[in-house]
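Missing here: one protein chain of the complex. Every other protein chain is in place.
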Amino acid sequence: MIKETLKNGFWRKSLGAWAAEAREGSIDRREFLALATIFGASTATAYGMLGLAVPTPAHADETPRKGGVLRVGMFVKDQKDPRSYDWPEMGNVARQFLDSLVTYTREYTFEPALLEKWDVNADATEYVLHVRPGVTWNNGDAFTADDVVFNINRWCDQSVAGNSMAARMAALIDPATKKAREGAITKVDDHTVKLSLKKPDITIIPGMTDYPGLVVHRDFEKDGKDLVKHPIGTGAFELVSFEVGKKAAFKRRTNGKWWGGESHLDGVEFIDYGPDISATVSAFESNELDCTMKTDAGYVAIMDKAGLIRSDVRTSATIVARTNVKQKPYDDQRVRNALQMAVDNATILSLGVDGHGTVAENFHVAPIHPEYAELPKKSRDIAGAKKLMTEAGQIDHEHELITSDEEWYKNTGDAIAAQLREAGFKVKRTVLPGSTFWNDWTKYPYSMTDWNMRPLGVQVLALAYRTGEAWNETAYSNPEFDAKLEKALAMPDPKDRKVIMKDLEQILQDSGIIIQPYWLTLYNHRTAAVMNYGMHPLYETHLERVWLKA
Amino acid sequence: MQFLSPGQIVVRSFVQLWPVWASLAVVFGLSVVYRRKLGLFGQVVESATGFAGLLLVLFWLFAAVFGRRIELFDPLSQIARMQNTAPGAIDPHSGLPYLFGGDKLARDVFGRVIAGARIVLIIAPLATMLALSVGISLGLPAGYFGRRVDAVLSFLANLVLAFPIILLFYLLVSPGILETPIPYTLAGVFFAVPIVLFGVLFVSGYRTQPTQLALRLALTLLVGAWLFATFVFNADPFGILKVSPSTLNIFIAVALASGPGIFRIVRSLTLDIKTREYVLAAQTRGESAWYIMLWEILPNARGPLIVDACLRIGYTTILLGALGYFGLGMPPESPDWGTMIKESSPFMRIFWHPALAPALAMMSFVLGLNLLADAIREQSLRD
Partner (left out) sequence: MGSFLARRLGQMLLTMLFLTLGVFYLVNLEPNLRKLAISQTEMHATDQELESWLQKNGYRKPFLVRYATWLGLWPKLPNVDPATGAATARFSWCDEPAAPKFSGVVEGDFGCSTKFKVRVVEKLGPALEATGLLMFWVMVVMIPVALVVGVVSGMREGSRTDRTLSVISIATTSTPEYVSGVVLTIIFATWLGWLNGSAASATEGHLSFYNFTLPVVTVSIYGMGYVARMTRASMIEVMSAQYIRTARLKGLSFTAIVLKHALRNALIAPFTVIMLLFPWLLTGVVIVEVMFRYQGFGQTLVDAAGNNDIDLLLACSIVSVALVLATQLISDVGYAWLNPRIRVH
């Protein structure tokens, strides 16, 4: 089986060696699973290499009942070109009739979807994608390598405003033309596509799993880039109706079968109950909803009390209180470190999100990331913070901490502000409505930003802390950090990588640019009738296998 | 964690509020002793309604004044283990109780309600008075002169009433707008209105008594200049109040949100009262238009206006919280009652006390104002 999946000798050997180490315990098991699946091993294969069986979900022994419409409480945001999606909710609507090439699972592994499998060469510069045979679009067209080439080319188009896939596909893009490099994407045959990268990059496959990576039909552009008018997809459901702010309804795919079989549900409805939790609770009480797409940390207790069943998943989704090093007084590292020292991350976790998460350590790589390296723990030091701030001559500076108005943002900001005040710093809190906040999110001197989970730690480091990146809101620039990150992205041997990651984490932590208090645990709630439905670490709702008890 | 019993909470709260009780005792004691010399005030205190109203209003006034002595904890400080604790929970570190429990950010609800009085008792009445004076100054001439004047003023009021103020709220918080002169210009105009109003009031009423007039005008200008300096330029010469641009926005928001409504009420009352005999009599006497408006019509319209103002102080307090949705005005951690209620009401299903305490505080304050206003009216008409 291993031979079959991993044609490339190098990875077969490496994975074999890592599996041995993972069995011995010198590499984390989760790390092995994630890495093995990035390089093309199926989840079952990866578990098999560890000598384990794939964990089965609860109630797997019950026979699923076919039928019923699942009603999911979720914001129904307006639809746009998938590559510029900025809310998981947008992706979740489209996901019911679109698929991605590769999906990320609740077990933190990568699974082929529209791809059947893929091969990676030794230095991660060449990827061969094998398109899944027998997939049809719901308009009858066959899904082929042309669709894959079309989509990856679209992702590489940097000239399109708001195309966030371009950042994930950077290794394929020619900066001069702002499009895919000549020869970067080649169709080998109808079911094979080859990607040639200009430099090694292990994040290409993980980048394809994100919600902007949903695959659209090759006529998408011709049809006016409108998914609502032309809901052509490969997925298990078909779009029936769509109304922003109200409802998106789907039915089981009728014309042409879904490649994964057939959904248990007759249909799915996403219903928008707005931001007031009271409306959602009422909807459950009057039997208008079966489950939520997510439950924000602050509201978990309310939903629990309403008698609903909760599902949770540990993630590396997080929030950071970041300083912008180009703005005074945050250009002074002492000021930044003083802010960090004044805050006890565990307290922020308990007050900001009612303890629904795990403590983080101000370097934005999570223990659940495969490449996490442990650093010595730091503890709060008020006296030290005060001393450092006084040294920097900024003890009288009034820090303005800006956050968006979402509940957990606000609470986390208020908790940090209270801790800073306790250390004798002056803090003013400002809250902006979400839509206003994002106007200038990279420019505020001191503000808070949330980051969704990315499967690999290096993905966020590359997006957020590398010199000159569009999303580098800290304006941090450190050639040493950039160089080491380059190496980490190229994926050296696991043992070297640990050393490099440790350095990267240490540099980031010492720089003081972020207070990163916690990693979120994500939740959703459901009634007892909903089976096989769980929270996904990337907020994705995969409903093909969900079923409703009679 | 240890808790006080309900009885202990009551006793402890009562004890904690001793400066308020002492002050109340002094005020009521003196007013009973000197009731004959106090005229209307004495009568008001003697009536049950007046007593109740005054008690509630003075309670919050003294609570605001002595706030720092009464609070057991700083209203912004958080003690993590006290998060969402029930009323009477004792902080094991300091040994002091959270009398009304802790909120979602582990702050002392009791201390916050008391601290909230300091904010609410300054901002809410002042902002309401501002809106009221704008409404009166424009409503009187609109109703009295009619025709062109009415057309122009009604046009303006309707423009503001129909304006999607939310758009302005969003704009006022956009980075960059606060630094422009827009908020200051708006505030400058609004704060000028009451000064002009009182000026005209005294000029028209005391034309024949130059000394009285000079005295009153001087006082108006003095108070007006202080308000102007403090609120528009944030340069209080006495250093009592600090007004940040975001607080200034509250006044603008209240004036814009309440002004047109008050304008319409005043206009309608003026239209009605203008037809009464005593107005016609004054016109025949040859009194000036402003004299008639301010000294004949306004006093006769005061009943509904006072009621409106007393209730509007409550609405303004609620608005303090609602404005928070737009990031306007108070920061989310502010202990003012409106923000406290808004921040904690979604969680009433699991923890009722953080929302209930400020809601009761606000209700009792508004109730007190209204009862007091009722009593003053009743007593003043008794003879």
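Order of writing sets the labels: A and B. Residues in every chain begin at 1.
Heads up, the rule we're going with is that contacts are C-beta pairs under 8 Å (C-beta built on N, C-alpha and C of every residue); 3 or more make two chains touch, one makes a residue touch a chain.
What you see is a predicted model; the values in this text were computed from it and never measured.
Peer 1: For the chain that is not shown, enumerate the shown chains it touches in the whole assembly.
Peer 2: A, B
Peer 1: Given that one chain is not shown, which residue among B:76, B:115 or B:355 touches it?
Peer 2: Answer from the full complex: B:355 touches the omitted chain.
Peer 1: Touching the hidden chain in the complete assembly: which of A:470, A:483, A:499 or A:528 does that?
Peer 2: A:470
Peer 1: In the full complex, which of B:77, B:174 or B:234 touches the chain missing from this view?
Peer 2: Selected residue, touching the omitted chain: B:174.
Peer 1: Just one of A:228, A:309 or A:382 touches the chain that is missing; which is it?
Peer 2: A:228
Peer 1: What is the set of chain B residues that contact the non-displayed chain in the whole complex?
Peer 2: These residues of chain B touch the chain that is not shown: 49, 146-147, 150-151, 154-155, 158-159, 161-164, 166-171, 174-177, 261, 264-265, 268-269, 271-272, 274-275, 300, 303-304, 306-308, 311, 314, 318, 321-322, 338, 341-342, 345-346, 348-349, 355, 359, 362-363, 366-367, 370-371, 374, 377-378, 381.
Peer 1: For chain A, which residues lie in contact with the unshown chain of the complex?
Peer 2: 78-80, 84-87, 161-164, 224-226, 228-229, 243-246, 271, 273-276, 278-279, 281-283, 285-286, 288, 433-436, 438-439, 441, 470-471
Definition applied: only the chains that are shown with their structure count from here on.
Peer 1: Express in whole angstrom the distance between the two chain centres, defined as the mean CA positions of chain A and chain B.
Peer 2: 48
Peer 1: With touch defined as at the start, can you tell me which chain B residues reach chain A in the complex?
Peer 2: 76-78, 80, 83, 104-106, 170, 173-175, 246, 324-327, 331-333, 346-347, 349-350
Peer 1: Give every residue of chain A touching chain B within the complex, in rising order.
Peer 2: Contacts found on chain A: 276-278, 281, 298-299, 301-302, 305-306, 347, 350-351, 354, 405, 407, 410-411, 413-415, 417-419, 421-422, 428-433, 435-436, 439-440, 444.
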